[in-house]
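In this view, the complex is presented without one of its protein chains, the others remaining in place.
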Amino acid sequence: MSNLELGRSTGWLSREELDFAREKLPILYVDAVPVRVDDRGAVTTVGVLLRLGEDGSVCRELVSGRVLHHERVRDALLRHIEKDLGPMALPRVPASPQPFTVAEYFPMPGITAFTDDRQHAVSLAYVVPVTGTCDPRQDALELTWMTPEEAATDAVSAEMEGGRGGLLRMALASVGALR
Amino acid sequence: MSNLELGRSTGWLSREELDFAREKLPILYVDAVPVRVDDRGAVTTVGVLLRLGEDGSVCRELVSGRVLHHERVRDALLRHIEKDLGPMALPRVPASPQPFTVAEYFPMPGITAFTDDRQHAVSLAYVVPVTGTCDPRQDALELTWMTPEEAATDAVSAEMEGGRGGLLRMALASVGALR
Amino acid sequence: MSNLELGRSTGWLSREELDFAREKLPILYVDAVPVRVDDRGAVTTVGVLLRLGEDGSVCRELVSGRVLHHERVRDALLRHIEKDLGPMALPRVPASPQPFTVAEYFPMPGITAFTDDRQHAVSLAYVVPVTGTCDPRQDALELTWMTPEEAATDAVSAEMEGGRGGLLRMALASVGALR
Partner (left out) sequence: MSNLELGRSTGWLSREELDFAREKLPILYVDAVPVRVDDRGAVTTVGVLLRLGEDGSVCRELVSGRVLHHERVRDALLRHIEKDLGPMALPRVPASPQPFTVAEYFPMPGITAFTDDRQHAVSLAYVVPVTGTCDPRQDALELTWMTPEEAATDAVSAEMEGGRGGLLRMALASVGALR
């Protein structure tokens, strides 16, 4: 979740309240893997964010963020896609609410393949075709479109934190684009 | 599969050859449930064909047909949607090749929920959003757009043959639209 | 999850803290539909709890409950199945973390098909074969094994609250047992 979103939700769930919740409950997230599809629906390229980390490092990320109180999962997906890819991305959220996987992030490694220093987060992960123009905003530096082959490489995985490289590969697998 | 399609594939797999294959092998099919979605991807209405049966009766059907030799499943879906809904339906075949279910049609009842007098068919079933204008062709009389609630009623199921009413309900379930 | 951790987590979240969280965040749940399968894996019967409601009414329920802080989804499923069906149910939690659907419960009707007076809950729903002896405990009065046909009837749905009858039908659909 970006700093801006944290700031925005402050008026509604203060930083202290969120910190409290993070010590008490699993926090519900969504992860979205934006893709381009051809006219038969097959995935041609995958969008990965190149983002400036909190410590100044550069890392690759998926579109991701919290599901808010009284917010539908679909709306959370659309909100985070707009936040990260801009208002003209024209995403097509799948008709089915079934995620391709459920990623469980724990603060400590070894429980699952996913870690998150800040919290125990449970994320519903979706592949979302986008058909418009993506214009990364906020602290995201760039959106890189890669072939599925490139996105699945160890080099890309090494630039993703908390096991998200594996999540990206699972996304590719779910659309039959992993080799 | 409509009579016309049977006729059309005759040039390529004769009626005798198809009859032979039907006695020897399971025949691969696709079933497609066309839907309209709102701008969040949620299903609002479902398209069901009202078709003249071979015996003159009127019955409701899904978009359905055979996968041809050397044809991709995606292409079979697009071909049958165009055949039944016309060239301006603008379908969005899902990125994932995973069907919401596999429907096994047997000539004799009681093995599965699905029957087909002509053959042992195994069908990959998909929900396919369509965004354009549907113009049913061939022997289809009409495309009826129904709410998910209406499509799931016993009255609609009673007008569908071979257990396809159950398949329609499973399609609704897969998109979270069954109550 | 060990009993120790279970104790620790429940100790961590008092009734007041849970009430607070319910006003601020979606709460993560699991729903489990226990089934009996034959030796080919096909579902033969479905287990539905007959439970005494808070107001003294009798209603039917699925196995359901919250995912605790630092608890895996698998462990939450096993814990709630043991809580509701006893320690000898011998559940087989599916290998895949992908739920058959995500049920979003809102306090107000009309947003989704699911409601929950107490909270905004987002539930990962799974079909779980059980192979042992089920011995309902706590406030559950009885576990009823039904055929899929019976479980899908309007009569059964009418005895389930918050749209859970629809969730049960979606579970049946996901295993190809809805007609």
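Per-chain numbering from 1; labels A, B and C assigned in written order.
Just so it is clear, a residue touches a chain if its C-beta (ideal position, glycine included) is under 8 Å from a C-beta of that chain, and two chains touch if they have at least 3 such contacts.
This is a predicted model, so every value here is computed, not measured.
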| item | value |
| --- | --- |
| Chains on display which the left-out chain touches in the complete complex | A, B, C |
| Omitted-chain contact residue, chosen from A:T45, A:T101 or A:Q119 | A:T101 |
| Full-complex contact with the absent chain, from C:L13, C:L50, C:V93 or C:M146 | C:V93 |
| Residue among B:M88, B:V102, B:L141 or B:A158 touching the omitted chain | B:V102 |
| For chain A, residues in touch with the removed chain | 101-102, 112-113, 163, 165-166, 169-170, 172-174, 176-179 |
| Footprint left on chain C by the chain that the document does not show | 35, 37, 40-43, 72, 74-75, 78, 92-98, 100, 127, 129, 174-176 |
| On chain B, residues whose C-beta touches the chain left out of the figure | 13, 17, 20-21, 23-28, 67-73, 97-102, 104, 106, 111-112, 120, 122, 124 |
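Throughout what follows, only the chains that are shown with their structure count from here on.
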| item | value |
| --- | --- |
| Far-end chain from chain A, centres as C-alpha averages | B |
| Same or different residue numbers at the chain A/chain C copy interface, by half rule | same |
| Centre-of-Cα separation between chain B and chain A, whole angstrom | 34 |
| Rounded Å distance, chain B centre to chain C centre (Cα mean) | 33 |
| Junction residues of chain C, two or more chains touched | 101-102, 112 |
